[in-house]
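Only one protein chain is missing; all other protein chains are in place.
Chain lettering (A, B and C) follows the sequence in which the chains are written, and residue indices restart at 1 in each chain.
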Amino acid sequence: MSEAKLKSSLFLGCIAPNRYPGIEVSTIKTAKNLGVELVDLKGAGCCPAPGAFGSMDLLTWEALAARNICLSEQMGLDCTVVCNGCYKSLYDVNEKLKANPVEMEKVNGILKLADMQYKGSIEVRHVAEQLYNDVGIKKIRDSVVQPLNGIKVGIHYGCHLLKPGRERHFTNAEAFGTEIPRFLDEMVEALGARSMDYKDKMMCCGAGGGVRGYKKDFALDMTNEKLKNMQAVGVDCIVDVCPFCHLQFDLGQMEIAEKFGDKYNIPVLHYGQLLGLAQGMSPDELGLEAHQIKVDSLLDKIV
Amino acid sequence: MADEFEPKILGILCNWCTYAGSDLAGTSRIQYPPNVRVIRVMCTGRIDPAFVMEAFSLGADAVLISGCHIGDCHYIAGNYKARRRIALTRKVIEQFGIDPRRLKMTFVSASEGALWAEVVKDMVNTIKKLGPTPVQKKVDLHAAGGHAAAGADEDLAEIAKASAGKKLEAAPVQKK
Amino acid sequence: MANEKKPNRVGVFICHCGTNIAGVIPIDQLREYAMTLPNVVHADNYTYMCSTPGQEKIKTAIKEHNLDAVVVAACSPRLHEPTFRKASAAGGLNPFIFEMANIREQSSWIHMKEPERATEKAKDIVRMSVARASLLEPLDTKYIPVEKAIMVIGAGVAGIQAALEIADSGITTYLIEKDPSIGGNMSRLDKTFPTLDCSQCILTPKMVDVDRHPNIKTLTYTEVDKVDGYIGNFTVTVRRKARGVKEAECNGCGDCAAVCPVTKGNEFDLGLGPRKAIYVPFPQAVPLKYTIDFDSCIKCDLCVKKCGDKNAIDLNMKDELVEIKVGTIIVATGFDLYEIEKKEEWGYGRYDNVITGLQFERLINASGPTGGKLIRPSDGQKPHNVAFVLCAGSRDQDANPYCSRVCCMYSLKHAHQIMEKMPGTIPYLFYMDIRAFGKAYEEFYYRIQDEGAKFVRGRVSYIEEDPVTKNCIVHAEDTLLGTPVTLDADMVVLASAIVPKETTELLRNKLTISRSPDKFLLEAHPKLNPFSTSTDAIFLAGCCQGPKDIPDTVAQAAGAAAAAQVPINQGKVALEPIAAKVNDDLCSGCGVCGSLCPYKAITLSEIGEGHRRASVNDAMCKGCGTCGAACPAKAITMQHFKNEQIRAQIAALFTPVGGA
Partner (left out) sequence: MALESQVLSLNKGLVNFTHEVEKGGGENISVCYQCGTCTAGCPMGRRNALRTRKIMRMTALGLKDELLKSDEIWYCSTCYTCTDRCPRHVKPTDVIIALRNMATKNLLAPKNFLQNATFIYQTGHAVPINDATKKLRVKLGLPENPPTTHAFPEFMPGVRAILDGTGLMAIKAQMDAKEVKK
């Protein structure tokens, strides 16, 4: 085991710990293998969801997000998230409050009710971006013990990690473009898989903005379109970096089959889980058997 | 009605870039605070720190120097020299108890009328926060400034030391 | 020099400038205030001081009130200082004992909503000007001779037009072009809007005229290395890049290219066609001399052998620096297309069948790489429909905020060319506004609509490529219907924005001229002097100053040519008498000034053992004052910007006298 040099708090959000704990466990284990120690962020809650929650009241959204950031500030650690939605909430609020003292004062006025104060002393990172920029492709490649045998992967970048692009400031910015990003493609291919180009690759999964809750048909119709496009190029699995997109693709396939009668059966993996497979972990260890879409067909291709 | 403090600011602008830019702000009817009075020189390189010291000694709340963008000087590099001199003069005025934020150098081109208006707005806001100048009566500040300028182009380190309170060795000054 | 009588009878003349000043600042109050100022013996005002009656007032008052200095409170000295200096001189004063108080640009126009504070400020400005005027000294204007030659940098249609205008009037013209041939971007075009005359047909005769003109010295494959000097006396060092071919010996037969084994994409055809390592960019090139691209030449010697006795090829040729003396310079460096691949959503550079408007020109051009057949780069097939994306990189905060002015019109022209050459192929123009502002332009728009082109009012959001057919699926909203639309297009033409040529920035620094925020070169005045720069004797023509169509380019080139000839025809130019002066008694010879002077105008001379004195060459000094500000002994005086003059302004600002 390599020694942990990079250390940050792990913000779990809701869907990873409460619906897909495989994402949680795989992220922690694979990061550890790459020298990143992720520490419990005790008492964190919902980020809260940027579309669903920010839509009601931006100030409440900012204050609850700032509460989560404060917890990490108190530990003196940067904060790592595993979810695009959490990233938008925590990163955007963190950047906005750092840049805008008036807004910071306003939010601190609310936080005072919870005996907390936001200081703006840490950074918010997405685990995928952290692995790419801090650990690097080479180390990721070196950690592979079970190359993925050229399986065809349909990458779903999701929206809120990369967009709005003008408000994102990544290291290696050229790999994090909003039209043709490539960091995740590189990370997937480093594991011996093939990233498949498909129509409308950067399209949203459909779940965000409260639409999944309010108009499920619309959300699923979008997911269906993406699934159709991925199926057209024969992907063996979908890889995401967001538990909410993950749920929309995994559970969504059951719902789509029921509502529209379209059946796909494409396994859905968070990047942590794909990385876990490549690092030699068992599917059970990664919580894959608990997914709605069974992963057996995929595993057959790897071994 | 409580009179709000309205700072009196001296602006010294180069003819080719900022003065032209400030003219453009006028032509474009961009409205900005009337706190700056402008003196036009051909180049910011002309600006003797003694002018700055004189203004402060006479009660200026602030001095704003503005010229061409670095690399765009009409006289090739006068603005570089001005930048160095102003940076040192800021240290000098600090020694005299004047907040260095009261002296600022900016770079505004002939086509940046809107930017000039912003520069003035910013400066006026800064000075309003700082309040009126602490200088009460005319004191002989400009001699010190003059020395700093002379040395600036020869040996920055020397002058930095000098302005930090050590004795200043400059070229001999002959009295008129 | 010293102890001359200082002015103590100052006249102040206040201009209403219609309502521009008078509408904000009460003129009577200002005039009465002026009368209270030290040394002011007369104050007057008039609706338009710059008009003949206004100037007459100044002249008369100088005599009637025995004035020895004049202050005009009006607009910017950058606008009317020359006017009023002349008026003062006409009244019998030295024109330099004149000062302008800018109360328009610096007060009435910028504080329109605070008239009281604007008035206070105007009073301060007038007071400062009077204080300065009271210390001004008479100065003599010096004249220097002018080099009777003009350099034109860039030989596109702007440079060609300017060079011909100048040369025809008998002045030696150096036409500098960095590419192997003159002609510029216009020589790439097929037809020109709205008349549809062939670009080559109208340009080639001019190119030949340039080549044959006895007064034009054309230097192709040549770049500006260094610029020294000033109005009337520039020394420009140009780098004649190693062409590998002796121009005098080459007869343009092309035998060398026939045997050259190296093939490259031809830059002239924007990579759509091939060229050899030894090449002419296009058959009508002027001069018709071959050039070796040493980056790709493998020095196999085949061309040298083929050239044989003509002995025109020299594979060991080196760059050569040449100094050229000229009196004035015209910059005509033209434009590049914006790197439209940066707009990733449109797929340029990734999708075979997405091209730029300039590439379209090469494809539809009979002398282009396909002989004028418009084909899809992916498969060589004829397109059945073509999408045009207008404002590609123009009017875009992420790319270029300005309108490129020609894209609407050339896209209309492209649509016409498609419908004319390829009946059945339909052009679809995705536009936001059609800007057809020129003579016969709107009529052209009508014609193209009438011919059957389809117009969709909506900007293209993104383009997808069908991986099998290589068709382009264009996504936009028809904003007039309010419906998202798609078009399965065989080909897409991006009307990519016009940006200044990449090398303009380097040249700009050598010439010390300014640029506007859009990175185009800055004109002296946007309306009244669009072809001069803020540096005397350097002029602008064509797209280096801003996007232009051909008629506007030619008009500006002719204007610049006329302006550039003025100092040449006058034979001498006046120098502002603002040079530095050294007081020998005070100078300790430390040399600080000399090391600062950007023009090497200051020299140190030995005046006995160990003692030195600085002296200034008046013609070389441009009066920036960098030396004066640094002189530790205050031995340098900046004429017209003397220390006491500037300090009087400062003192007048903070310790007002008068104004009871």
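Just so we're on the same page, contacts are C-beta pairs under 8 Å (C-beta built on N, C-alpha and C of every residue); 3 or more make two chains touch, one makes a residue touch a chain.
What you see is a predicted model; the values in this text were computed from it and never measured.
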item	value
In the full complex, displayed partners of the excluded chain	A, C
Among C:53, C:170 or C:484, the residue in touch with the chain that has been omitted	C:484
Option touching the unshown chain, where A:121, A:146 or A:178 are the choices	A:178
Chain not shown: contacting residue from C:120, C:168, C:396 or C:576	C:396
Selected residue (touches chain absent from view) among A:114, A:145 or A:232	A:114
Touching residue (missing chain; options A:207, A:242, A:268 or A:298)	A:207
Touch residues of subunit C, complete complex, unshown partner	345, 391, 395-399, 432, 457-462, 475-479, 482, 484-485
Absent chain, residues of subunit A that touch it	12, 14-15, 17-19, 21-22, 24-25, 40-46, 48-60, 63-64, 67, 110-111, 113-116, 159-160, 163-166, 178, 200, 202-204, 206-211, 213-215, 218-219, 221-222, 225, 285, 287, 290
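The rule is simple: only the chains that are shown with their structure count from here on.
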item	value
Most central chain, Cα average position	C
Rounded Å distance between subunit A and subunit B, as computed from the means of their C-alpha atoms	52
Multi-partner residues of subunit B (at least 2 other chains)	none
Subunit A, residues touching no fewer than two other chains	none
Sites on subunit C touched by subunit A in the complex	344-345, 350, 462, 464, 467
Residue ranges of subunit B touching subunit C (in the complex, touch as defined)	6, 8, 10, 15-17, 19-20, 22-23, 25-27, 29-32, 34, 37-43, 45-51, 54-55, 58-60, 68, 71-78, 81, 85, 109-112, 117, 146-147, 149-154, 170-174, 176
Subunit A residues touching subunit C - in the complex, by the definition given at the top	177, 179-180, 197, 199-200
